[in-house]
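Have a look at the structure below before the remarks.
Only a portion of the chains appears, each positioned as in the full assembly.
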Amino acid sequence: MTLTQAAAGARTGAAPESGGPVERGMLEDLAAASRILVDQGVFDAAGHFSMRHPHHPDRFLMSRSLAPALVTADDIMEFDLDAEPCDARGRSGFLERFIHSEIYRRRPDVMAVAHSHSAAVIPFGLVGTPLRATYHNAAFLAAGVNVFDIREKFGTTDIVVNAPDKGAALAEVLADKSVVLLRAHGMVAVGPTVPDTVFRAIFTEVSARVQLQAALLGGPMAALDAEEGRLADAVNLATVARSWDLWKRRVTD
Amino acid sequence: MTLTQAAAGARTGAAPESGGPVERGMLEDLAAASRILVDQGVFDAAGHFSMRHPHHPDRFLMSRSLAPALVTADDIMEFDLDAEPCDARGRSGFLERFIHSEIYRRRPDVMAVAHSHSAAVIPFGLVGTPLRATYHNAAFLAAGVNVFDIREKFGTTDIVVNAPDKGAALAEVLADKSVVLLRAHGMVAVGPTVPDTVFRAIFTEVSARVQLQAALLGGPMAALDAEEGRLADAVNLATVARSWDLWKRRVTD
């Protein structure tokens, strides 16, 4: 805990202790993840991306409330698993940071979380068609994708996942999968690293477009089955650096 | 009324009095709204955006007839609710400025109006499928969207809303809603501020694309209901600045 952070804690009377300093390059990668997802058409003026604190599993790092195209390392805040900021310094977090905190709480394997209003994905959260893995880059979808309908537990709401219980309900519907859809809202992708999670957010969107087109052509669809998906996902995770390097280069000077 | 304006009034013999000078920043935001809607794919080489005069409810401000990508604060003209210019200085207004004047006349809550030929929206004005709120950013659509068919009152026309009676008929079909479709023409979005109205114009277009895709997947569509829409719209209006700042930055240096 730095002096500044201690002071901030003293000011609020309740700020959680920091998990410790984080290497600058990691923060820059985390910030780049937001800009990459804008550049790749997954994030619009909204959308947020977080990573678990590398030295403290009960903390996570996430931009202040800001359009993702504008996020830099200096905008990253630290939160505990109640989504309380460790050192707010006057900055506001996203209303929906509970999506992130409650997934980190329930999924120790998850190291990064992306939430988007991915336009090609939203239709699949509105109707009964399950999202499938249309090709190997979307292999992680073959394990299945659930849909979180906030009405089921919370009745009529403003749709926003703005409290711990809503985040917890979402995390339960996500279960052990890589992606969950939010009815009339968007999706969440998770993964074991920042680049893997960026990769999954991008190919969920691409695969949704491909699936709609295949469905329009009609007839049975030979998407990846669960075991093909498991095998292909391992290849993707082993080779994601090639894509990540390109994507990152496009959003950094 | 400035001396120049008085002179112009004298020249035409009938120019209405100005509502008074408007802060430069407001005019720049109004001009930026046109450029933002081009940048976001809602306006093409046509499309126009206006705001009610901040100091005079019976005046409104709107660009001279000009491609919206080119509009700057210096192109803004002032009109009364008969769509007569207060100080034309040789500039021509849009033929369809009556869309704006008649809405301002009937809807005191409306402070800004956008008219576009939004490509994904036009199909919904041609067939019987009602536009719905496919996700929270399009919450304002959950209150319902009517379609104005100029044939009903005016028979065979050139489609252009180029007179007060046509604008009035359109404003009546808009009723108390945020958006109205114009058959074989486009749409109009209204709102309580310039950024809110830009937000609504953008997400009407995005939601129309999502709705078509959901419809193609088939089955019942779990769009926002009216009460969810009302609640989610309040959140949108409270957080629109985050999007507006980004959009504006993209079209200003």
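Couple of notes before you dig in:
Labels A and B are assigned to the chains in the order they are written; within every chain, residues are numbered from 1.
FYI, a residue touches a chain if its C-beta (ideal position, glycine included) is under 8 Å from a C-beta of that chain, and two chains touch if they have at least 3 such contacts.
Nothing here was measured: the structure is a model prediction, and the numbers come from that model.
Taking the whole complex of the structure file rather than the 2 chains in place, the copy count of the single sequence reaches 4.
Here is the rule we go by: only the chains that are shown with their structure count from here on.
Inter-chain centre distance (subunit A to subunit B, centres taken as mean C-alpha positions): 34 Å.
Across the interface of their complex, subunit A is touched by residues 133-137, 139, 206, 209-210, 213-214, 216-225, 227-228, 231-232, 234-235, 239, 242-243, 245-247, 249 of subunit B.
Within the complex formed with subunit B, the subunit A residues making contact are 44-46, 65-67, 69-70, 95, 117, 119-120, 122-129, 149, 156-160, 183-186, 212, 215-216.
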